[in-house]
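With one protein chain withheld, the remaining protein chains of the complex are depicted in position.
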């Protein structure tokens, strides 16, 4: 059943397989009058490609986006925006060997069991390549949010057990996280992360980590209880990214070990703005499923890359005999660097949708009074 | 914007405020022919009421459910099932004092900012009382799942830093978790949890914890990538519960510190059934957003109860002056015991919906060939 | 599969069977701050009951509505509004005879084939009684629309071939249509309609007709192409009413026989307001699926009541032998009078939803600047 769309007013539909002709996305519900160009999209897509650094795989595609509809004379028209990126650099041959032997940790088996018929080349729809559409849609969402003073920032906070000290990094550091290949806001930690990735990679192994996304400037009032709460929609959006197995908001799982007197964020009046703020932000900017006006903070657990060179136990689906499998081809030994922009995109999509749902952006045109 | 419905085919709409006339739910999309009685619902609602144990608050309501539609001669008809529970034992007077001073950690402020107008009595819609509708709907979902051989079990795995050793508890222990007031599968640990709750309570404070839900018997093939993945929908469903600030699937956040060779669940052939199984279950029964056939495992971070007796900083919304607030009234010093059945309900609702979405239950009638 | 909800932002879910305990509706997505009382709802429900006039059946129920949630201190809170009407005056015994012999023109057969299990008493969910929930929801929609200067008016324009001359009736006449039992804006025609109904009734037969709904004050800009066009949603809303087999907008089917030079509504500038208007309104206030600012006009074809005393051919589902059936019990010999308020309700629901979708009503609170 149709599961490739996300959002209610700002609605994203992605399509395309890893080794098909192209990947793409249709973004419906974007108000008219927003300045938007292929350059806006391309910049975000480029952030998805850490280049040929030491920590990411070699598949190098230019990933040139083309906007096919919904934009006229440099502005959105209110019509759905269709964007496409052609697939160029792939070698399906490498996947022949896994045609009948599902890779542990991958979706090979479950797709096959569900659909009966599998596009086995490169994971098909379950491939990370599907995220091209998410990032392109996220670029539109970000552009829309920026006009409302909202910025969405992602960075890697932990890889292979090496974690940044959140107290030591500033918002400015986070804005520079893309300067290093692991997208970590602390340069020194970034260097250690890189080494840990390389060490695992040499052994034909992979590592996991944690990515954080922060949204600044989110107004109070986003979120539609009791099911479409802002944190509930963020959880779905982020958990839908391949490789993500956990989501937490604000202090998240560490709240389980706090007392209420410690976890509750007291209220105060901001001296400058005269607005109510919280003294701490353990709630991650969300109370009762509605944004408080403080920064929205979400973190995701990223599992180690499933494709590893080490031998693993599997079963040949034709013979139903157990076999040992080594996954060849070039794969990132850590998913975090590539997931950072995808996580940003998903948070931006959720926020854009909720800005519209809460009536804080006019759904017809950005130039109309809200 | 409408946010009080959840699910696509099996669709739940809850309504009702803490101090209104009643709370209830409409469950649409239940196939005809399912045996269902008020007793089925009542049993689940009763599990939501830990009684007057030492760890839960005193508000004692019989919570008698009434089925108003959708059931005829003991069976569902395919029409929407409307269920209602009247509110009886509440005292709104106790809430007058918080009319203008939002309680830290509560939704008082955000509801007020969003809607302009607040039902301040007992938290209104943001109250835990809203979960009555979820549990009633979950009871229908569970009945439907049971007919397909699926059971959904919840239990508390950690409170105030006191955690069960998951290796030491059996599925049978988990089935007995409701025997103690904290719903913990390990009796000894349960006793320590109770003491920790009491200790905090005496100090006018509260504690958090972690709840786990396991679903056994889930067939391979549930989940609709790339957005309506099974884990994505579970994340949304669970994060939508008040007080939940984190969700993880399978090994969750601990995967961030594993290597791929450790986290990947190898495949093997089950000697008895001849079916493919995974040797470990770090994936929590979900790969690529689709169930594997192994138990589905989700855990949620529950923050400490926001209502505490200790003085906290807040702001009077009329005067915009900072004030100190102590929250009176009777409140559970730990939310976990009450959240266990709610979390079960949400997991059951997601699974019922996905069983229908995957065509594994006939949407018209349970007696039709699937 | 769940089909008992309608609308996207203003979302209506009805429940209840003809001979169950109660019927009701949950209206989600109503902005906070709208003044709303049970009296508002009751007035609309009362319009649904033409009383014991000569043209409607005798089943007399007080139909007292109770608001169970979503309203506090006389105003909506933004939470879902649950409304209930208890079923009192029904006699299920009369339906025993049709348990196995489906009534021609009724949904008896199709419900039975679809769900396997039928609540045969009074048509169950397919009964006109289901419209109680629609009218209650429509009352909320109307209240919301009125605050934006929109009025929704229904009236019967044809019964048994006796039609009003639309040129001869004024908007004021239409507002008085409820003064006679057939809800016709022309008194003289109304009298003839009554006689035609009585004549058919005496013969154990029934008649059909046409009902029109007009919405005045609808601003330009409602409707979300290309699928959620205003006319498309109106068509669905109206066709979903039992007994309706046709929907037309503006000049409707008569456009098929016009030429473009005749059907196109020329544009002009209104002398008073300075706004653009159309000189004629063949488009029924909708162009390209978007409202023009002119009155929105829809008409529906209402089939003759299916329950008739005359003998009809049917089949006994147990014996699979053909049988003759006469439908006993008290039934309206013409559905039009009762459908008028239901059609109004559906149009109001569609308009309220589209006012919210177009950003012309703030989804959080009516008192916020739009």
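Labels for the chains are A, B and C, by order of writing; each one numbers its residues from 1.
The criterion applied here is as follows: contacts are C-beta pairs under 8 Å (C-beta built on N, C-alpha and C of every residue); 3 or more make two chains touch, one makes a residue touch a chain.
Keep in mind that what you see is a predicted model, and the values were worked out from it rather than measured.
Trainee: So which of C:28, C:44 or C:158 would be touching the chain we can't see?
Mentor: For the chain that is not drawn, the touching residue is C:158.
Trainee: If I consider the whole complex, including the chain that's not displayed, which of A:33, A:311 or A:329 touches that chain?
Mentor: Result: among the candidates, A:33 touches the missing chain.
Trainee: Which residue, C:39, C:259 or C:272, contacts the hidden chain when the whole complex is considered?
Mentor: C:259
Trainee: Of C:42, C:77, C:314 or C:362, which one is in contact with the hidden chain?
Mentor: The single option touching the absent chain is C:314.
Trainee: Can you list where chain A touches the absent chain?
Mentor: 1-5, 7-11, 13-17, 20-24, 26, 28-29, 32-33, 66, 68-70, 72, 75-82, 84, 111, 114-119, 124-125, 356, 363-365, 367-368
Trainee: Mind listing the chain C residues that contact the chain we can't see here?
Mentor: Given the touch definition above, chain C has residues 1-6, 8-9, 14, 102, 104-107, 109-111, 113-114, 125-126, 130, 158, 160-161, 200, 205-210, 220-221, 223-229, 231-240, 242, 245-269, 274, 276, 278-279, 282-284, 287-293, 301-308, 310, 312-315, 317, 320-322, 357-358 touching the missing chain.
Trainee: If the missing chain were put back, which residues of chain B would it touch?
Mentor: 8-9, 221, 357-359, 362-364, 368-370
By definition in this document, only the chains that are shown with their structure count from here on.
Trainee: How many angstrom lie between the centres of chain B and chain C, each centre taken as the mean Cα position?
Mentor: Chain centroid spacing, chain B to chain C, equals 38 Å.
Trainee: If you average the CA atoms of chain A and of chain C, how many Å lie between those two points?
Mentor: For chain A versus chain C, the centre distance works out to 45 Å.
Trainee: Mind pulling the residue numbers of chain A that touch at least two other chains?
Mentor: In chain A, the residues touching two or more other chains are 8-9, 221, 357-358.
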